[in-house]
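Of the protein chains in this complex, one is absent; all others appear in place.
Which chain is which? They are A and B, in the order written, and residues in each are numbered from 1.
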Amino acid sequence: MSRHDTSDLIFRRVLAAFPITVLIIVAGIFFELVYSSLPSLHKFGIGFLYHSIWNPVEENFGALPFIYGTCVTSLVALLLAIPIGVGAAIYLVEYAPVKVSRVISTLVDLLAAIPSVIYGLWGIFVLVPFMRNVVQPFLGKYFGFLPLFQGPNYGIGMLAASVMLAIIIVPFIISVSREVIAAVPFVYKESAYALGATRWEALSNIVLSYGKAGILGAVILALGRAIGEVMAVTMIIGNDPKIALSLFSPGYTLASVIANEFAEADFPMYLSALIEIALVLFLVAIIVNILARLLIWSVTGAQSAEAVK
Amino acid sequence: MKDLVLKSFDATRLRREIWDKVMVVVLFLCAACVLFILFIILWHLIARGLSSLNPAFFTHLPKAVGESGGGMANAIIGTFVLLLLAVGVGVPLGLGAGVYLSEYAHQRFAQTVRFMTDVLNGVPSIVFGIFSYTVCVLPMKSFSAVSGGFALGLMMIPMITRTSEQFVKMVPHQLREAGLALGLPKWRVITGIILPSAIGGIMTGIMVALARVAGETAPLLFTAFGNLHYTQSLMQPIAAIPLQIFNYAVSPYSDWHRQAWAGALVLIVIVFIINIWAQYFVYSRKRWSAGK
Partner (left out) sequence: MKKLLALVAALGFATSAWAGQIQLTGAGSTFIYPAITKWFEAYDSIDPNVQFNYQAIGSGAGIKEITDKIVDFGGTDGPMTEGQMAAAPGKIYHIPLVMGAEAIAYNIPGVGPGLKFTPDVLAGIWLGEITNWNDPKITAQNPGVNLPNMPIIVAHRSDGSGTTFIFTHYLSSVSPEWSSKVGFSTSVSWPVGLGGKGNQGVSGILTQNPGSIGYVELAYAIQNKIPYGVVENSSGNFVEPTVEATSEAASGVPIPADFRASIVNSSNPKAYPICGFSWMLIYKNMAGEGAKGKALVDFAKWAVTDGQKISAQLDYAPLPSDLIAKIMKTLDKISY
């Protein structure tokens, strides 16, 4: 028996090394990022986040243009992707025949599996010309009074990047929303029908409000994905650290500036500033994750409580 | 008066029902729109990819800049080498962590590890590239296949940890108890009974994680780095299909564009095959347990 105890103890200790290594890696990434960005943190302080000059010549670095580009493209992408994604999810769960729903869900997963560099390739050769020749002239003509749609039409730019991001995150929104909507207890919908509600009313009043938190969680996860997206954005956003109101103008994001400039940051301060951007991305990832978990738990947790009853 | 109320009630009812029908169409259009985009992308990939593929693409090395011809043989091999290295990093760590979480961990420790793997899952891919650059490339004084595989391996950990934990937990209690009742030490029960029962699900997790990292470009930019030739040692830079697609796509040369499409088609086929393969493990596991 004691022989078992010893062998078990050894096995357990050895096995424990694996999760501990995982913890060490996460901590390692964090400390590495903090340590390497110390020079930049010291020199620019909190101003790094709101200064808009990115000038490698004078070693003056502010991340605002990248934060701006990231926020604008991610938000526009969400605006495009949320209605379509949630709508498609509702259709799949509530309306489509089970078989059709299953096939479409598989196809949507396929969309999620496409590597981002392929999205970028498609973006350069299909999406950008389409934006330049069709979408942007249209927007400029009919909505040109809005400052969002003014200025020269390159095709390349923040709008193209936003559309690209929307396509990339739509599968995430669909698959999480699907689960959340499917998790709404049937009784709730039945009660709505009993009160004379139409199907859409039952959906919009009961299902959506019941699943609101869960869908919000899905949206936040998608936001996380959009913020961290590198290749597809880098290839079509124009890579220009400017803060411009127009969605037609080129921009730059946090992730893409690292991809473009990390290998060549030839001054220590330059490198440090880029790593500080990575640190910002890392922290955003943590915050996004906490928020999304809390929100999704609040739904699926309630559901499992329901199941226990 | 009563009639009026009824009429307005009917009108409201009608409006509500029309609205109901309209929304069905709107929701359908949402789903159709997503499918449409998927088909457009796949169509471009297949049409442009197929017309660009030729035998040389699979057997030749890249040509000098601006010259037509050549292929991506080195990048195709490179991608597989990188994936093997990634498996070497990601599978032991992910599997070990998953089994430990399921079989031994205290609640709080398990929560912490789960949270950390979720964080790892949300970390932008480019950050793994930076991490691998500082812990592998700088100390080893060279861009290398190893550093690229390391970065990809780290990205596989969260998925493998989660699925391993999940599938190990799903092993029926009876099996576990039967083993323990036979007087086997717990570790023998885990390695001899639980893991073999859960292996199908675990493999699926591994394959899905593999499919996810197979197309990653950003973590390879400053680790694997790319290579114009075959790589002779794992300590040297290595080519990869996604890197090659990126370099070719942003170039001005039409022959490189052609090869980028061909590369994209090959890459997507690899990713899909791995994904389908992953499903095979789930099914084979079902068959296995049914046979028992």
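Methods note: a contact is a pair of C-beta atoms (placed from the backbone, for glycine too) under 8 Å apart; a residue touches a chain by one contact, two chains touch by 3 or more.
The shown structure was predicted, so the numbers you read here are calculated from the model rather than taken from an experiment.
Across the whole complex, the hidden chain's contacts among the shown chains comprise A, B. The hidden chain makes contact, of the residues B:Phe57, B:Phe128, B:Phe143 or B:Phe167, with B:Phe143. Among B:Leu14, B:Leu50 or B:Leu84, only B:Leu84 touches the chain left out of the display. When the full complex is taken into account, the listed residue touching the unshown chain is A:Ile53, out of A:Leu9, A:Ile24, A:Ile53 or A:Val100.
Even with one chain removed from view, chain A keeps its contact list with that chain: residues 53-58, 124, 128-129, 132, 152, 154-156, 234, 238-242, 250, 252, 260-261, 263-268. Although one chain is not displayed, its contacts with chain B can still be listed: residues 63-66, 77, 80-81, 84, 87, 137-138, 141-143, 225-233, 236-237, 247, 250-253.
Going forward, only the chains that are shown with their structure count from here on.
Chain A and chain B have CA centres that are 17 Å apart.
Interface residues of chain B, counted against chain A in their complex, comprise 16-17, 19-20, 23-24, 26-31, 33-35, 37-38, 40-41, 44-45, 92-97, 99-101, 103-105, 109, 112-113, 115-131, 133-135, 154, 157, 161, 185-187, 190, 211-212, 214-218, 221-222, 242, 245-246, 249-250, 257, 260-261, 264, 267-268, 271-272, 275. Residues 3-4, 7-8, 11-12, 15-19, 21-23, 25-26, 28-29, 32-33, 36, 83-88, 90-92, 94-96, 104, 107-108, 110-111, 113-122, 124-126, 167, 170-171, 174, 198-201, 203-204, 221, 224, 227-231, 235, 255, 258-259, 262-263, 275, 278, 281-282, 285-286, 288-289, 293 of chain A are the ones touching chain B in the complex.
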